[in-house]
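Below: one structure, written as structure tokens.
Complex shown without one protein chain; remaining protein chains in place.
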Amino acid sequence: MSPQQFFFIITAVVILVSALMTVITRKMMHSALWFVLALLGVAVIFALLEASFFAVVQVLVYVGAIAILIIFSVMLTRKAMEDTGSQVNKTWVISLLIVNLTAIGGFLAFRSWEVLGTFPTALMAEHYDIGELGMALIDPERFALPFEVTSILLLAALVGAIYIAFQRKEGKK
Amino acid sequence: MSFIADPIPFIITWLTRTMTSWGWPSEIVTVILYVLGALLLTVGAMVFTTMLIWAERKIGGRFQDRPGPNRVGPWGIFQTIADMLKIFTKEFITPVGADKVPYNLAPVLAVAAVLCVWAVLPFSKTVFGSNIGVGLLFLIAVGGLGEVAIILAGFGSNNKYALLGAFRAVAQLLSYEVPMVIVLLIPVMLTGSMGMNDIVAAQKIPFIVLAPVAGMIFFTSLIAENGRAPFDLIEADSELVAGYNIEYSGLKFGFFFVADFLHAFTSALIFATLFLGGWQGPGATNIPILGFIYLLIKTALVYFVMLALRFSLPRFRIDQMMNLNWKFLTPLALFTFMTTAVVNKVLPAGENLLRIGGLLAVNVVLWLIANWAMSSYMVRIPRPVVSGPRPVAVGEKKQAPKEEVAS
Partner (left out) sequence: MAHEWLYLGIFLMLALAVPALALIIAGLLSPKKPNTIKNSTYECGMETVGSSWIQFKVQYYIYGLVFLIFDVETVLLYPWAVAYNRVSLFGTLEAVLFVLILTGGLWYVWRKGVLEWA
């Protein structure tokens, strides 16, 4: 077993266990913290795949901003620390059935996909060049329009979120 | 001669040769050397913090016209060692109902987040921890880990004041990361790479000359990220008692303290690397140890400026702090970025005087506009009056004081 495989298996176990604990834990704050661990695990996977930029951006944006935002929003709900209610809702039998069928079906469908048996090839022997992505983002024939539309999308997200959150504040006034 | 000029790589090559001659495979040798190097940096940084704490207390004392520690050892050098010995033997008072794992993980994570920065900084041309191509973003990412540590501390203490203090601290840290991330685009633009080694190697002219406004914004954000005065609202607010580390005692509190001081020095190191040219200096490319000395001198200068600011300026209120960030630093950072990008593209490339002069002129113009905007804004928006009319002490003559109050 190569070192890459070994680290990958450990990281994959950590991610799966954290994701499971996120859903199973009774206290919401603990669930948010397990979520942070799952995100860090995904960053490690990016690093194993030699995508350094994405590993660092994952920690920077996901852990540094989104996870913290989720923790803040957990705090906004007053029942965060209490063990209220049952862990399942009324339709849990049907959901369990559908999820199992989907998982088994997906497993059977992907079993014959030949990519699963190969190892990832090294991207490039030299210095990893994120500048190629930069050039692609600017090139009018490639991704210039999605780049600009992304900024409009971010603007829309900002305005929408402020509209919702700020209303609540004005309601208090 | 090469040992004196370049000690660390000399030792590394000697060790590699010795271990390979014993017949160990080169992979294991590399891993062992990595572990040794990381151990040296980690333990070295933590031990160096004792000197830092002493320096801060001594210089702080001098700024405040008092001697500082001077009993334990000559000039009080061993004061921090005495304090550390004391802190090691204090009891760990865990509050009832505290969540064990977050409560105990928080100080460790806080120190680890600061220590990780030392892994990507280049100390000289040949001595650096790890040359990942994205060192700059890595610095900011581990800042995010520090924020998680603060939330763990506040949440794990089962104390509503700790939680409130932790949220305020994280709100401050989040806010000041915005201008920092925007302004760090400028060294990346001027270098063409995000790796710290490349940024230092490209600074024949230090970036503080080419982008002084960016440097100043970055410096302010660094101080605010650290939680130092004048931004030390987190730990000094009377209504929050002691912030997120109320319930910590003994070495756990000591670790938050160590993380704070180490972060200050690390911030000075980062600023010296990114904007002052790091190990660049006359003769540093040939004799690497000179580069290390230049870096230390620059860092000491920046650290001294940080200390001077800490002991001279009064503290900000939280709304003043947030206004400074969102209404001054962020727009200024955005406009600096935009104008530097366009102007640098228009001016001819290379080290010529036209480019340096042009960029400097743009920065000066930006700074003047920002000053004018700030002063006109402050004239338009009235300052919130925090204290009401003051009652005058009533003495025997009851008539005269009432007249004073009425007028």
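Read from first to last, the chains carry the letters A and B; within each, the first residue is number 1.
The criterion applied here is as follows: a contact is a pair of C-beta atoms (placed from the backbone, for glycine too) under 8 Å apart; a residue touches a chain by one contact, two chains touch by 3 or more.
Everything numeric here is computed off the predicted structure, so don't read it as measured data.
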From the listed residues B:252, B:298 or B:355, report the one that touches the chain absent from this view.
B:252
Cross-chain touch to the chain not pictured, restricted to B:181, B:296, B:309 or B:356, is B:181
For subunit A, residues in touch with the removed chain
4, 44, 47-48, 50, 52-53, 55, 57, 60-61, 64-66, 68-69, 72-73, 75-76, 78, 80-81, 128-135, 137-138, 144, 147-148, 150-152, 154-155, 157-159, 161-162, 165-166, 168-169
What residue numbers in subunit B mark contact with the hidden partner chain?
30-31, 34-35, 37-39, 41-43, 46, 87-97, 104, 107-109, 111-112, 115-116, 119-120, 129-133, 137, 158-161, 163-164, 167, 170-171, 174-175, 177-178, 181-182, 185, 188-189, 192-194, 241, 246-247, 250-252, 255, 318-319, 322-323, 326-327, 330-331, 334-335, 337-338, 341-342, 345-346, 349
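As a working rule, only the chains that are shown with their structure count from here on.
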Seen from subunit A, its contact residues with subunit B in the complex are 29-30, 33, 36, 52-53, 55-57, 59-60, 63-65, 67-68, 71-72, 75, 127-128, 130-131
Hey, which residues of subunit B end up touching subunit A in the complex?
99, 102, 132-134, 137-138, 140-145, 147-148, 151-152, 155, 167, 170, 174, 177, 192-194
